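A single protein chain has been omitted; all remaining protein chains appear in their positions.
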Amino acid sequence: MKNTGTINTTNETALFKKQIKKADRARAWKRAASNYQLYLLLLIPLSFVIVFKYLPMLGASIAFMDYKIARGFTGSEWVGFEIFQELFKKPDFARALRNTLLLNVLDISLSFVMPIILAILLNEIKNQFFKRINQSLLYLPHFLSWVIIGALAYQLLGQGSGMVNNLIESIGLDRVPFLQKDIHWLFTYTAIGVWQSMGWGTIIYLAAITGINPELYEAATVDGAGRMRKIWHVTIPGIRMTIVTLLILSLGGIMGGSFEQIMALANKATTEFTTTIPVLVYRWGIESGNFSRATALGLFQSVIGLILVLSADKVSKKLGEDGIL
Amino acid sequence: MAKNASYFQQKRFDKWDVLIYGFILLTSLACLIPFLHVVAKSMSDNAYVLANKVFLWPKGWNFEAYAKVLADKSIVRSLYVTIIITLLTTAIGMIVTICAAYPLTKRDLAGSKVITFLFMFTMFFSGGLIPAYLLISELGMLDTIWSLVLPTAFSAFNLLILRSSIRGTIPESLEESARIDGASHIRILISMVLPLSKPIMATLALFYAVGRWNGYMDALFYIKQNVDLRPLQLKLYYLVVQASEAVQIEMVVTDLTNPEVLKAACVVFATVPILLVYPFLQKYFVQGVMLGSVKG
Partner (left out) sequence: MNKKVGNLLLASCMLVGVLSACSSNSNGNTAPTNAPSQNSSTETAGFADYSGGFEKQVTLDIPVYERAFEGWNVSDNYYTRWVQSEFGDKYNIKVNFVPINRSNEVQDYQQLLAAGKAPDIIFHYDYPQAMAYYGQEVMQEINWDEIANYAPTYWENTKEMAEQYGVVEDKNVFFFAQRPDFSNWVSIIRKDWVEKVGMKVEDITSEAKYNEVLAKWKEAGLGVGSATLPANVYNFNIGKFDWPLDTNEYQLYRDLSVADFSTPYTEEWLKNFNYQYQNGLIDQEFYIRTEQKSEFVAGRTGTYGEYITSGTDIFSSVLANNPDAEFAVLPVYTDDPEGPVRANWPFGFIMGINHTSTNEERIAAWMYLEWLSQPENLFKFQNGVEGQNYNLDENGIPVKIEGYDGESRLSNNNNKDYWALVIESPSYGTYEETLEALKSFWTPVGYEYIVEDMLKYQEMQKPYLVTDPLFIKPIESLNEYKADLNNLFQELALSVILAPEAEFDAKYAEAKKKYLDAGFQEIIDEKQAAIDAGLVR
């Protein structure tokens, strides 16, 4: 476009802008129309989600009610934030909050990283038979219920007669209270959590790795890269998007956690770290039959999780990543 | 060809390989051994299992627990039911997820942010047990197979994974060129995007399948009168519960029980079928999908 000088009347500019907006809008609608098929596709999952997820979500309103089953949703008395205030004032809540954060941060740092490492290492294995067998073995723990894992853990790691401790003693060292002293318990708990989930977690990363263009590896070889540099410069960047997505999503669980995992591994002598929010949901909600409380706690977990995910999303976008939204 | 030559070059076994193979081996042993322990318990005599004397090899060979599981004629029926609902859930789940993921891969789709948020929101918020039950009840799905299939058929988590995977592996230029050639969105989806996304689709199918296979809590409450529709995990759960129940309030005669061994047998019985499936899926996780010609 020829630069006709710096003097343009405001009227001309305004008219010019209007024309552009009109053209923009027309283009936008044209594009939307050409994408009608995409919207049609979206209709199916959206209706699914509205019926099966959003309709029941209205029931979360019992967190703001003095819910009595006989009166139902419409008949129960509205109490606003009273239930939340009650919950936050309870002494166990502060402890549970601390523990939940602690356990989940530990979990995210370790349980998150391990599957990535395993997937990368598995990818390096050339013997297909060895690779396949080990892949299948690695995710066996995923199929064991926590009740069984808990019983096994005490059998192996019990200070008095656990097999691992028997071994330790036989080589001349002191018996270790893996599950029977607070700090030890914390690490054992995390380690078992890593063990249980690491194999299953490799599946996604392995699938993502297969999506990496093999020509990139060849190019790296040509450039003289050794194994480690290839991993660093080809493999990891190739699955970066998956890693970021999963990391953001796992942050959403920062207030959550598995109630069964705690119940299976906790005992009454090490109670410093064993009260968490999921445990309180069970104790105050399900055990006591108090639905309003259980729902209120659940809402609290969800809100914090959502806020964290949205923030992490913003941060990742600032860092140039794709993000979720 | 140049490709084969580089392949041969990499076949040398170096010190890194030793470390890697060793590490993987140790890790998978750590995962295998507890499972072997459960298998051993399932084939042992109850008295030894109770005394915690069984480790990796059965003691006092005893297949009573398996006999008990298999003697229940409805177990075969429940296995059949579980297979059906797993297949249905996986099929429906994959279709719904693909329909959601593909449009959302287009960054310039009007409204995509809001819609993505709508989906993502469901990952965090739920109404709770009673509202879920009420919904199923009002929809008339109680005691039907659909109560076990539809509610779990969509996972926003899987959606987001699929979306980011498609974005990552299929360059926009490829789709652009197909659009220019006149192909419709659905056509691109079916003939181009899906075939190129086999690994991730196999992964998500596995997630749906295993998730459905292992779960039984919903069946516990939704399937009441129609006992034929009980899935395998539910039947096994009941078997174990029955066996462990203390008899105090009951004061009537019940059958001989051996819960520990039975529990172990149930774990094996429920896990082995799905373990056998994974090797068949592995062929979809093949390296090096040839990306076709890209213009420009």
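The chains carry the letters A and B, assigned in the order they are written, with residues numbered from 1 in each.
Note that in this section contacts are C-beta pairs under 8 Å (C-beta built on N, C-alpha and C of every residue); 3 or more make two chains touch, one makes a residue touch a chain.
The model shown is predicted, which means the values in this text are computed figures rather than measured ones.
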For the chain that's not shown, point to the residue among A:15, A:43 or A:303 touching it. A:43
If the hidden chain were put back, which of A:142, A:184, A:240 or A:283 would touch it? A:283
Write the list of chain B residues that the hidden chain touches. 45-48, 50-53, 60, 71-74, 110-111, 113-115, 118, 129-131, 133-135, 137-139, 220-221, 224-225, 227, 230, 234-235, 238-239, 241-242, 245-258
Interface with the undisplayed chain - residues on chain A: 21, 24-25, 28, 32, 39, 42-43, 46-47, 50-51, 55, 58-59, 68-75, 90-92, 151, 154, 158-161, 179-180, 267-269, 271, 275, 283-284, 286-289, 291
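Criterion: only the chains that are shown with their structure count from here on.
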Report, in whole Å, the distance between the mean C-alpha point of chain A and the mean C-alpha point of chain B. 17
Show me the residue ranges of chain A that touch chain B in the complex, using the header's touch definition. 28, 31-32, 35, 37-39, 41-42, 44-46, 48-49, 51-60, 62, 118, 121-122, 124-126, 130, 132-145, 148-149, 152, 155, 163, 195, 198-199, 203-204, 206-208, 210-211, 213-214, 218, 221, 227-228, 241-242, 245-246, 249, 252, 291, 294-295, 298-299, 302-303, 305-306, 309, 322, 324-325
For the complex, which residues does chain B have touching chain A? 2-3, 6, 9-11, 14, 16-17, 20-21, 23-25, 27-32, 34-35, 37-38, 52, 55, 95-97, 99-100, 102-104, 106, 108-110, 113, 115-128, 130-132, 134-135, 150-151, 153-154, 156-157, 159-161, 164-165, 167-169, 184-186, 189, 199-200, 202-203, 206-207, 210, 214, 263, 267, 270-271, 274-275, 278-279, 282, 285-289, 291
